[in-house]
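So that we are looking at the same thing, I have put the structure below in structure tokens.
Of the protein chains in this complex, all but one are displayed in their positions.
Chain lettering (A and B) follows the sequence in which the chains are written, and residue indices restart at 1 in each chain.
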Amino acid sequence: MTAQNLQQMGTTAPLAASSPGGSIYDLGYRHYDGPRRGRSWAMWSLFVESFRSVWGFGRPMTAKAAPFILTGLYALPALFQLAFSSVISQEMTNGSGPQPELLAYHSYFSMFYFLVFFFCVAQAPELVCRDQRYRVLPLYFTRSLGRLEYALARLASLAAALFLVLMVPCVALFIGDILMKPDTFKAIGDELPKALPAFPANGLIALGLAAISLTVSSFSPRRAYSAIALVAYVLLAEAVPAAVFAIGQSSDWSWTDKLFLVMPISSLDGATNWFFGKALQPGRFTGSLTAEEYAIAALISVVLFTTVLLFRYRRVPA
Amino acid sequence: MQATPLTGPAAAPIEAGPLAIELRNVARWYGNVVAVNDVSFGLGPGVTGLLGPNGAGKTTLLHMLAGFLAPSAGEVLVLGRSPHRDPGVYRQIGLVPEREAVYAFLTGLEYVRFNARLQGLRDADGAALDAIRRVGLEDAMDRPIGTYSKGMRQRAKVAGALVHDPQVLLLDEPFNGMDPRQRIAMMDLLGQMAEAGRTILFSSHILEEVERVGTQILVMVAGRLAASGDFHAIRALMTDRPHMITIRSSDDRKLAAALMTNPAVFAVELTPDGCSVQTAQLGAFRRLIAGASRTAGVRITEVFSEDESLEKVFEYLVRR
Partner (left out) sequence: MASFVAFSEIVGITLRQLMGRRRTVWLLLLAALPVLLAVLFRAAGRTEIDSYSRIVFDTIAITILMPLVAILFGSGAFGAEIDDGTIVYLLAKPVPRWLVVLAKAISVMAVSIALAGGSTALAGAIELGPIGEDGLKAAAAQVLGVVVGSVCYASLFLAVSLFTRRALVIGVGYMLVWEGALSFMLPGIANLSIRQYALGAANAIYPLPVQESRLSSDTAFILAAVLVAVTLALAVWRLMRFELPGGSD
């Protein structure tokens, strides 16, 4: 058909180029010559997008259920204590003795860690598996975002989300502690130094869990397999050293408690105690390791898993 | 939308004889989205093309026929029974789904044999080999399906669906990924089955596929049946759209001048191909053109209709 026919049929676009054989229409697209933001902006964008998707924003309600319910459940005991703190403080002023510390900053994670871990199991595969399954990684890597930046942005977003999850009960405990005291300003001054280690401690927990979860998840394009691999790894890395230690106890295998350093949850728990300057409770921790050693182990595991993650993303087929 | 006489609740069966497939006022919605809206038709033996752009509701319709979806309203009957929740009906239905997924670890022959055995065929191995031969997959039948090309996979799926020689064969986009030669072979196969009295309904959004196999078509647009019946008959019914006819003659310019005066003619245009005429009344125009050329003293060498292709019909129905 000739250009003349096309115009009669209602095509109104102006001609950009024309020859007797064919025409190119000017549809108004323009070339962009302006300044472009670089890699750091791309990373930031991916970080924000990932953070939103961890919480299910921009996705249907069903995607929001798991993260919000788990966050709520994790904070629930602390919120209970907050809700009843007024009752408790009245009891105290009536002089019925000192209030036993049920929930404390340094031991909260070790009591309810399974909910935070389940948060990782549910959400970490969401972040990395879809992109591999539906083969959209090339779409990222052909932009100004590199492979390493991609991995780091995803990692940072999961860590940030986990940090938020971990901090909610700490804030609730803090408010509860203050409300129990008669003089609020004095109470803030007293309580704040006790609560502040929660920032570095929860930061390390968030980083440690994010690094393990994302690294294990990144090895399978299927969410289901990633999730089960993550659970298998963490549960066994906790259980097997404990079993080996228990087996070796009657013999003179003194080295077996060094295996505790590979326990992902326990080393983060031990590190938390170190940040708060608490001694390790003998019921929870066996063996001769100190809180300091657990803290170092936790740090090393963050570095190690992040390195593996970056290596994985150097090779992952795009 | 104006209903053509063939659509709507009162639609007549496309062919005479016992109906293998019957839909009465069928609708299906998902929440607030209506996928299929008040569709009625009946099909007897033969090949019928189910046409429509993406999202028209073709797959939903086929899934209802295959018993994998219950209609939200209306009645779906295959060989006189409702296929939903009635596995026994699959003895008479063969289904080729759109999704490419197959058991990648099975070889082609194993896959077809799997179908034959689940159909309860007595000579499953023989039937499987026979079906493999019918789709021309003998050379690759001992390789895992995971190694197949798209077209081979498609043929394996078809072999699996016709291994029990079903009365009704439903195919969702069966020609996807086939090369032209395989396409023709597959169309021939469907044609043979139709001649043997089978009812075949296949969906497509590529028109040349339909044009070649079936002259019977059902056109779906936005969940509704926009047209059904013989393709040429449907074209003739679309009276409100001007027909475009091109005429070659000894003197196009003179002929154009003569036609201009005729009330049946909307517009005349001279093109390098000849004299292009737009008219609303095809029959009247065909009768008058002989007289007009004689009075003008022009000899007509060729008359052809530019937009009788299905593509045009389709475009027209979709745009409306």
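Operating definition for what follows: a residue touches a chain if its C-beta (ideal position, glycine included) is under 8 Å from a C-beta of that chain, and two chains touch if they have at least 3 such contacts.
The structure displayed is predicted, hence computed values, not measured ones.
Shown as candidates are A:156, A:210 or A:227; the residue that touches the absent chain is A:227. Residue A:239 is the one among A:48, A:139 or A:239 that touches the chain missing from this view. Only one of the listed residues, B:21, B:51 or B:69, touches the absent chain: B:69. Mapped onto chain A, contacts with the missing chain fall at residues 66, 112, 114-115, 117-118, 121-122, 223-225, 227-229, 231-232, 235-236, 239-240, 242-244, 246-248, 250-251, 253. Across the interface with the omitted chain, chain B contributes residues 28, 30, 35, 54-60, 63, 66-70, 85, 87-91, 93-95, 97-99, 101-103, 105-106, 114-115, 117-120, 124, 160, 172.
The rule we apply is simple: only the chains that are shown with their structure count from here on.
Taking the mean of the C-alpha atoms as each chain's centre, chain A and chain B sit 52 Å apart.
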